[in-house]
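Remarks on the structure that follows.
Of the protein chains in this complex, all but one are displayed in their positions.
Chain IDs A and B follow the sequence of writing; residue 1 opens each chain.
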Amino acid sequence: MVMDLIVGLIPLAPLSGFLLIALLNKQLRHWLVALIACSAVLVSFVLTVVLFFAMGEDLPSFNYTAFEWITAGNFSVSYSLLADPLSVLMMLIITGVGFLIHVYSAGYMHGDDGFNRFFAYLNLFIFFMLLLVMGSNYLLMFVGWEGVGLCSYLLIGFWFKNTEYNNAAKKAFIMNRIGDVGLILGVIMIFIQFGSLSYPDVFQQASEMTAGSTVLTTITILLFIGAIGKSAQIPLYTWLPDAMAGPTPVSALIHAATMVTAGVYMVARNNILYSLSPFTLDLIVIIGVATALLAATIAVAQNDIKKVLAYSTVSQLGLMFLALGLGAYTSGIFHMTTHAFFKALLFLGAGSVIHGMSGEQDIRNMGGLRKYLPITFITFLIGTLAISGLPPFAGFFSKDEILANAFAGNKIAWGLAFLASLLTAFYMFRLFFLTFSGSVRANETVKHHIHESPSTMTVPLVVLAFLSVTGGFIGIPAVFGGGHALNEFLSPVFAGSAQLQEPHHLSHTAELMLMGVVVGVTLIVIWLAHNLYVKRKRLPAPDGVSLGTFHRLIYNKYYVDETYDRAIVRPMNFTSKAVDAVVERLLIDRIVNSTGRVVTWGGRTLRHLQTGNTGFYIFAMVVSIIVLLMVKTFV
Amino acid sequence: MILYVFYFLSFLAVLSALMVVFSRNPIYSVLYLVITFFCVGGHYLILSAEFLFAVHIIVYAGAIMVLFLYVIMLLNLNKDTEPQKNSIYKFAAILSGGLLMLVMVGALKGAESATIQLGSNSEVGLVKNLGRMLFNEFLLPFEIVSVLLLAAMVGAVMLGKTPLKATQQESKSGNGRSLMADSPKITHVKEFTNE
Partner (left out) sequence: MNDSVSQAIQGVPLNYYIWLSTALFVIGVLGVLYRRNAIIIFMCIELMLNAVNLLMVAFSAYHGDGAGQVFVFFIMAVAAAEVAVGLAILIVIHYNTRSTDINVLNKLKW
C-alpha cells in the first residue's frame, strides 16, 4: 500500500519542482533554483531506490491508479502508473543520471541569464520521461513521449536568440512528430484490435494470438516507426547531430541517456507483440545494424567534439535495436543501461572540455589538455575505454552480449556490427587523442584561460566514471561464472517472449573465442589510432582543403540532409505556397470575409429600427406581445 | 338583479375608459379616469372586497388622480397645446388594440365557465380577515413595500428639487459659491445631442 503511494509520488517531485521554479521564476536566486531542482530529482531517485529494494526476491509489480482520466462509452483510460522491473530500471537510470546531470548543470550554466528557465525545463523533462516509462497504458506513455519531445525542443533551442539553434530545435521536433504519426496509428490499431489501451489487457490478449498475423505485424511496424523518430534510426536520425546546438548537459541527458532510449524502452515493453511478428524483428535488425554502421562511418571524419559523440549515440542506438531485433531484449536493455553511464560521462566530459576551453568545440584547436584538465582526462579515458568495449569496463559486457547473440542468430548482422564496433573504438580514440594528447594547439587567449572545471562538474564525472567501470557487473554472463543478475531481474517482463523463442545459444568455447577475437581486434584498432594521432601526430584537415571523394562523402554526412531538403522540404514549401495562394486566398478568405460582411450588413439594416421615437417603440412592444400571444395560443 | 348592477357598472367603466383615451382636453381625461376608478371600485364592492374598495378610492381617486391633476395644472396643459398623432398611426393603434383584444379573448376561450356568487357573505374581503392574512403570511412583502415607498418618496423629492435649485442659482450668480459644483445638475437638451 505504501509502495503504491511511493509509485505515485515519484513523478510528482520533479513536476512540483518545475511548477515552483516556473511560477516564481524571476524571484528566485540561482542557487535556490539549483537546490530546488536537484533536490526534486534526488527525492525521486531516493524513492526509486526504496522501490527497488522493496522489490526484493519475488519481483512484484506495483500499480498506482490516481484517477480515471478519460471515460467515453467503451473507452476508458486511467492515470495509472506501473512499477515492474523494467520500469524500475529505467527510473533508476533517469533519476540517477538525471540527478548527476542536474548537479553538473549547476556548475556548467553558472552565470547564464536563463539559468532558472533551464532548470525548470530539466525538471519538466524528468517528469515527462518518468511518465513515459511508468505509464501503465499506451496513452499515458504517449503523453510522456510527446512531453519529452517538447522539452527536447525547448532545451535544444535554449539559447533562442540564435536562429540556427532554433532551426535545430524545430528540426528535432518535426522529425520526432513524423515518427509519432506511426506511433499514433499503431496505438489506434491496438485499440481497435484489443479494445483496450492498458498494458496488462493488451499483453494478455496478445499472448493468445498466433505469430505472424498481419494485424500484429502492422501494429509493431507502426510502433517501430515512432521509435525510429524518437531514437534516431535511419531515416529519421539527422536531427540528433543538429541537436548538439543545445547546452551540453542537455545533450548528455536527453540525447544520450534518456529520451533517445524511449524507443528502445517501448520495443522492450511491447516485447510480446514483437516476438509474435518475426517480420518486424527482421526489419528492426536491418535498420539497427545499418544505422550503426552508417553513423560510425560518419563519425570518423567529424571534427566537432559533440558531433562525434552524437553520431556515436546514433550508432550505439543502432546496436541496441539490433539486439532487440534478434529477440535478445535483455541485452538491448543492458546495453542501454551501460550506454547511459558512459555516454553521459563522455558528454559531460566534453562539456567540461568546452567549458575549460572557453567555448571551443573543434578538436583541431584542442590538444594537450591532459596537463590542464586532469580529472576530465581520466574520466574521459574511462568513458572511451568503456565505449570501445574493453574488459572489465561496462561496455564490454553489454556489447559482447549483443555480438554473441548476433553471431548465433545472423552472421551477416554480426559482421556488420563487429565492423561498427571497431569503427567506434577507432573514432573514439581518435577523439580522445586529438583532444588530450600532443601539444596544445589552442590560440594564446584560450590557452591562457584553460582551467579545470569546478567540483559541481567534476564530481558527477567521477561518479559516472565509477558506474562505467562497475556497471557491467550487473550482467556478468554465465561463461564467466556469473549469474547475470540483470537477466534474473528482468525475467518477469520478458517471460512471455521467452516462451515463444528459443534463446540463441552459443557454446561457452565459442563465446570465449568470440570475445577474444573482438577484444583483440579492438586493441589493434586502438593501437592504430594511437599510431596515427599520437606518434605521427596526424591532424584532421583544416577547413577549405579539398578532400578525397570518400572522405568528402563521409565528412558531409553522405549529403543526407541536402537530399532531404531537395526531396522533401522544398516541394513542401512550394505546395504550401501554392495552396495558400489558391485555396486560402480565393476560397476560404472569401467565405470568412463574406460572413463578416453579412453580419455588418445585417446590423446596418437592423439599425434603422431604432428611430428613437418613443411612440414607435411602444408600438413595437405591443405588436411583439400580440405575436407572442398568437404563437402561444394558436401554435 | 345584481347582474344588472354588474352590467351597469361595466358599461360605465368601459365608456369612461374610452372617453379617457379619446377626449382632447387633458383635464377631461383625468375626470373620466376618476369615473372609471369609481366604477371599478363599485365592482370591488359587489365582489365583497370592502377593504380594497376603501383603499382603492382613497389611493387612486383620492391621491393619484389628484396628483395627476396637480401636474397638469402645473404644466398648464389644455386643449390647444395638445399634440396629435398622424391619422395613420391612430389607425394602426386602433387596429393593434382590436387585434390584442381578439387574441386575448381567443386565448382565454377555454377558461372555466364558472359562476361567482355575488353578494354572498364572503368572509374573505373583510378588513379583519384581510389584515390577518396581510400581517401573517405576507409580512415580509408588506415591510418591503414600505421600503419601496420610502425609496419612491426620496426619489420623487430628489427629482422634484432640481429645477427649483437651478432657478435660485441663476438669480444669485455672484455670491462666491462655486458654480461648478452645482451646474452638472442642470441638464439641457443640447447636451443630449452629439454635435
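Everything that follows uses one rule, which is that a contact is a pair of C-beta atoms (placed from the backbone, for glycine too) under 8 Å apart; a residue touches a chain by one contact, two chains touch by 3 or more.
All of these numbers come straight from a predicted model, not from anything done at the bench.
J.: To test your reading of the contact rule: which positions on subunit B touch the chain that is missing from view?
T.: Residue positions of subunit B that touch the missing chain: 1-3, 6, 10, 13-14, 17-18, 20-22, 26, 29-30, 33, 36-37, 40, 43-44, 47-49, 51-52, 55-56, 59-60, 63-64, 67-68, 71-72, 74-75, 77, 82-85, 89-90, 92-94, 96-98, 100-101, 104-105, 108, 111-122, 124-125, 129-130, 133-134, 137-138, 141, 145, 148-149, 151-153, 155-156, 159-160, 162-163, 187-189, 192-193.
J.: Footprint of the hidden chain on subunit A, which residues?
T.: Residues in contact with the chain left out: 607, 610-615, 618-619, 622.
Everything that follows uses one rule, which is that only the chains that are shown with their structure count from here on.
J.: Using the average of all C-alpha atoms in each chain as its centre, how far is it in Å between subunit A and subunit B?
T.: Chain centres of subunit A and subunit B, defined by C-alpha means, are spaced 83 Å apart.
J.: Quick check on the complex: what are the subunit A residues that touch subunit B?
T.: It comes out as residues 615, 619, 622-623, 625-626, 629-630, 632-634.
J.: In the complex formed with subunit A, which residues of subunit B make contact?
T.: Residue list for subunit B touching subunit A: 85, 89, 92-93, 96, 99-100, 103-104, 106-107.
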